[in-house]
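First the structure, then my questions, so here it is.
What you see is the complex with one protein chain gone and the rest in place.
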Amino acid sequence: MRRLRYAEALNEALREEMRADPSVVLYGEDIGIYGGVFKVTRALQEEFGAERVVDTPISEQTMTGMGVGAAMMGLRPVIEIMYADFLPLCLDALANQASILHFVWAGQVSVPMVLRTQGGGGAGAGAQHSKSLEAMVSHIPGLKVVSPVFPADAKGLLKAAIRDPNPVVFLEHKLLYNTTGEVPEGDHTVEIGKAAVVREGSDVTLVANSRMVLEALKAADTLAGSGISCEVVDLRSLRPLDTATIVASVKKTSRAVVVNEGWRFGGFGAEVAAQISEAAFEYLDAPVARIGTHDLPIPYSEPLEAAVVPSAASIVEAVRAWG
Amino acid sequence: MRRLRYAEALNEALREEMRADPSVVLYGEDIGIYGGVFKVTRALQEEFGAERVVDTPISEQTMTGMGVGAAMMGLRPVIEIMYADFLPLCLDALANQASILHFVWAGQVSVPMVLRTQGGGGAGAGAQHSKSLEAMVSHIPGLKVVSPVFPADAKGLLKAAIRDPNPVVFLEHKLLYNTTGEVPEGDHTVEIGKAAVVREGSDVTLVANSRMVLEALKAADTLAGSGISCEVVDLRSLRPLDTATIVASVKKTSRAVVVNEGWRFGGFGAEVAAQISEAAFEYLDAPVARIGTHDLPIPYSEPLEAAVVPSAASIVEAVRAWG
Amino acid sequence: MTNAPSQDELVEMFRRMVIVRRLEEKLGDLHKQGRTRGPIHRCDGQEAAGIGATAVLGTDDVATSTHRGHAHYIGKGLDLRRVVAEIFGRATGYCRGRAGHMLIADRATGMLGGNAIVGGGMPIAVGQALALKAQGRGRVVATFFGDGAAQTGVCHESMNMAALWKLPLVFFCEHNQYGLTVHARFQSSIEDLHRRAAGYGMPGVAVDGNDVVAVYRAMREAVARARDGGGPTFIEAKTYRMTGFSTSDMGGYQSGEEMEAWRPKDPIARTRALLERDLGAERTAALAAEAGEMVERAFEQALSDPMPGIEDLADGEYGAGEYGADDYGSAA
Partner (left out) sequence: MTNAPSQDELVEMFRRMVIVRRLEEKLGDLHKQGRTRGPIHRCDGQEAAGIGATAVLGTDDVATSTHRGHAHYIGKGLDLRRVVAEIFGRATGYCRGRAGHMLIADRATGMLGGNAIVGGGMPIAVGQALALKAQGRGRVVATFFGDGAAQTGVCHESMNMAALWKLPLVFFCEHNQYGLTVHARFQSSIEDLHRRAAGYGMPGVAVDGNDVVAVYRAMREAVARARDGGGPTFIEAKTYRMTGFSTSDMGGYQSGEEMEAWRPKDPIARTRALLERDLGAERTAALAAEAGEMVERAFEQALSDPMPGIEDLADGEYGAGEYGADDYGSAA
């Protein structure tokens, strides 16, 4: 199979869906001629015109609300929010409009919009451009939330998200755009709400999402060297969460480390850890370990940033702490 | 001791702090002549003037950001956001400004502001006026978050919040304003970050905050009738969380039910449950139970709303489920 | 007079204004009896604005409303019984009791919809207008909002985008002098909000919001511009909220003189006087009486409708995309 960069896989998903369905439109800052600051929308305005690939003013709040309005009238808007740090600006439209209207209006409308954004640290972008805010969006009923790590899933989940009749928040990571992987051509979709076991193992389950899956895989390699066999579960979807796959793995290994790049306190990892403790209580040999970004604004300077964002090393350390 | 309504206790705290410290100012919608839609700021504009009790336009985002600016220049603003459902509008200023600037500017400023708001269901206020969004604000490092249930703590924590050099989100509940309790006169403060054991018991620990503490106490009464002895921990502060008090109780009882009015999935209860499972793993006889609002937008109609918001009955049910 | 309503239209607007007023008064009565739930925001005094503006819209045009939307609901053609049923949380309400009075929507008449977040309807209207523009069928969106909402950030963002993209959208601001309890002079840096339209290269007009004919005419011009691809218009209707901000209003912030000064401008009395000139007092009174009876019947029916059962919640948080996008305005 051909290998594509993560950004190219997303671009292909957008192009295919736009070709197949004229109601798919893109709204965002700098997504037109420039093709997006991470080049995910490269050359799409050229192909589909400025009516379907719309450069918007810097107005995240209205951009999101406008997605809701367009979606309820039959369009399928895909909105690009440049950094996840700007999600707070979108949250009113997400929590008070996008997520509620299908339910509150008793099914009279659906809101098939996708809100793409990218988060994460490690690039020296500072406290206002490095956050991972999974926890804020995945708490909201009526939204779906996905965060693929591999290019194939990026393509498959984006296509599924565009076709979903519900609002979907699609979380990317700035350090993933240049990673590559095999990506199926054509109509490849991945079901929202399904995790994947991306490495099998017997001693510990590492549950991760987005870039942290790569760190978990690295940690698994390292630990294999000391005879510890790690199973790695890539959540892919955060809401709905595939509890069954996670729990099946933990029942096998009896130990779990949950890795999420959001701040540890009140982070998405708390939900995953709580669910594991609820559903696999009798099977656990040790408390579920949780790893997240230290509870601090993310500092700019390299040694400081590296100290607060989780990595393979922190995962290895957590596993080794069990002795 | 005299009894005050919850709203009066808050009003007294504001008045005392404003008399003691001319840098304390209030910003909010309808807080002036009208005294706030829940009457917490009653008669304060009369006493302190329109320069210190400022009616603002309907501009939550700028109101919050302006609190940050005023606080860093030496004022101590207390901002009233009418409904917690509007917190998303404040989150950019909270997550990208208020909470980070002390740290990111390496201590050159502090941001001693308080953002008061009220949430919660049960009043027929509908999906856009009934949410409990503890999870969104308590995830943010640099913020403190409190949610007192009793009038005495409301007064004591509000005074502590105003004096705190850090930004504090102060969460009230619409159904608490008319509840009454004994409130110490004069300079009564309650330390932020300390939970309280409000009922002692030996069989189960019920951990709750805000109005859910009242429901937990009711449930404890009911369960006492069937010979089950509940200890009730009132969190009071959500961030920093008093893990020690919670864990001490659970080590004694070996069972815990966490009750938080936010949506269950990704709610604040997940953090509490995860911490209990981490710190009291060896002591637990059963998985920690979590109760929250059902994962749905909050419906208006009474029977529907009653079905989704947690209550004493749901707590009793969770405890009885252990058999 | 250009753009003036026909006599039939005026009669219909009068009928609807009376319905709205009786609806509000009935709700006030029931509130006093403790029979309502949650805050209810009446629009007494603003009927000419809401009814005059919606009268110009077709069923397949779209409107977004606010927490104070009863005139928009009636004006857009919603069935009164189902509106009342929703306000009382009944299973027969437009949203099966899930929405309550602030959030009513009706797909068939293009009411999409009420909104209890101040300013919340405006970005949605921008998106709706973008979609309608793409469809190219000449449909328009009217977004209703108050003088308080005009101060929100989304109002600026929405006006900028609507003007930038020449969307088929009318910004209809009901300037009733107050946010909840705060007078406009403490909320807004200028008195005449329509003057802000110039900052977006958008036409802005002020109109006597208690004169239903004036409102109709201004709206007709704006809607025609929108349909013809001329882009958005900002209409500021100067009016006054004659009752509390909601059923929970405890008063004390309005001067008696101010309230007295507005009383003679009551839009219903003015429309009635107008009609009496044409139809005579008797026919006009009969019209009003009939409207009042209709309201009585709607309440009787709605209040005996069943509450939803909790099995209603079984369909859960997500939709399955049950329908197509083409049946908006199907009541047309």
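Each chain carries a letter (A, B and C) given by its place in the written order, and its residues are counted from 1.
Going forward, contacts are C-beta pairs under 8 Å (C-beta built on N, C-alpha and C of every residue); 3 or more make two chains touch, one makes a residue touch a chain.
Remember, predicted model here, so these are calculated numbers, not experimental data.
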### Message
Checking the contacts here: which visible chains does the omitted one touch?
### Response
A, B, C
### Query
Which of these, C:I190, C:A273 or C:A286, touches the one chain of the complex that we don't see?
C:I190
### Task
Please pick, from A:G186, A:G227, A:P303 or A:G323, the residue that touches the omitted chain in the full complex.
A:P303
## Note on the structure
The one residue from C:T152, C:N210 or C:Q254 touching the chain left out of view is C:T152
### chain C, residues in touch with the chain not shown (by the definition above)
151-157, 159-161, 163-164, 186-190, 195-196, 198-202
## Note on the structure
Contacts from chain A to the absent chain lie at residues 29-30, 32-34, 37, 39, 55-59, 61-62, 85-86, 123-129, 294-297, 299-304, 307-308
### Summary
chain B residues touching the chain left out here are 23, 25, 51, 56-57, 59, 61-75, 77, 92-93, 96-97, 101-110, 112, 141-142, 144, 164-166
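Methods note: only the chains that are shown with their structure count from here on.
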### Query
Among the chains, which one keeps its Cα centre farthest from the Cα centre of chain C?
A
### Query
Approximately how many whole Å separate the CA-defined centres of chain A and chain C?
40
### Length of the line joining the C-alpha centres of chain A and chain B, rounded to whole Å
30
### Summary
Between chain B and chain C, the Cα-mean centres are separated in Å by 36
### Task
Send over the residues of chain B in touch with two or more other chains.
85-86, 126-128, 295-297, 299-300
## Note on the structure
Flagged in chain C as touching 2+ other chains are 96, 98-99, 103, 115, 117, 120, 153, 317
